[in-house]
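Note that one protein chain of the assembly has been removed; the remaining protein chains are unaltered in position.
On to chain A.
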Amino acid sequence: MSTANHTGGFHHAHHFDSAEHQYESSKQGIWLFLVTEILMFGGLFVGYSIYHSLYPQVFHAGSKQLSVVLGAVNTVVLLFSSFTMALGINYVQRGLKKKAIIALAVTIACAAIFMVVKFFEYTHKFHVGTVPGKYAYTEELSASGEKVTKVGALLAEANKLSVAEREHKLHLDETEYEHLTLLERTKNWPLFFGFYFVMSGIHGLHVLAGAFLIFWVLLKVIKNQVGPEYFTPVEGVGLFWHVVDLIWIYLFPLLYLVG
């Protein structure tokens, strides 16, 4: 805005009475936005619970396919990043610039780790053929005239090999092989991966968005645009990041542990 008032070196826009007033308003705006985020995921959770109650065996078999270890690692990473984010806000509020920069940088690093782990999870899923609906089916029909899933094709190939060759050539160890066979026998299993990819995908996009936002406030910290008197952007981004974590805290048991 063209006119701005001064309080303690930081500006507040002309239509607010004071910096405090502006801070309160911004905070309310951010909370409302977070409500919309939660409602949006709420739609997915509703859909998930409906189908989970309709086809428990589909979700059971599907979740067996996911690596609890990787999911757990990511959960820990995100929880830790929430902690460093909170630290970052605290340091900014206390004017500890250097520490704030470190805390925020660590948070971004955690986001990166999360995405890398997700990348490996996704590529592995693609490799074994557990992909969403349409792509679960190969182009060809089987001898009996039925559509063959990618998983089915992979298993057919695996059955021709010895256990050792299987592990070497197809990267399928014994338990994974068993899980895939279980999956294959479960009707409608691509539905689970539909949910898995949509839910974790949209969440992943939020992690990326969050990382960019944290980078943005990191720059603000470096340029001294935020500090003890004015830290609304840092706090706002922090709240967003906590919500992203919170959603993952729900996604992890729903997707990985339902079995």
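Simple rule for what comes next: contacts are C-beta pairs under 8 Å (C-beta built on N, C-alpha and C of every residue); 3 or more make two chains touch, one makes a residue touch a chain; residues count from 1.
Here, contacts and distances are computed from a predicted model.
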item	value
Among "Xylobiose transport system substrate-binding protein", "Dissimilatory-type sulfite reductase subunit beta", "Cytochrome c oxidase subunit 1" or "Homoserine O-succinyltransferase", the UniProt name of the subunit that does not appear here	"Cytochrome c oxidase subunit 1"
Candidates A:Lys98, A:Lys134, A:Lys160 or A:Lys223 - the one touching the absent chain	A:Lys134
Which residue of A:Tyr91, A:Phe197 or A:Tyr256 touches the chain not shown here	A:Phe197
Touch residues of chain A, complete complex, unshown partner	1, 13-16, 21, 24-26, 28-29, 32-33, 35-37, 39-44, 47, 50-51, 54-55, 58, 132-135, 187-188, 190-191, 193-195, 197-198, 202
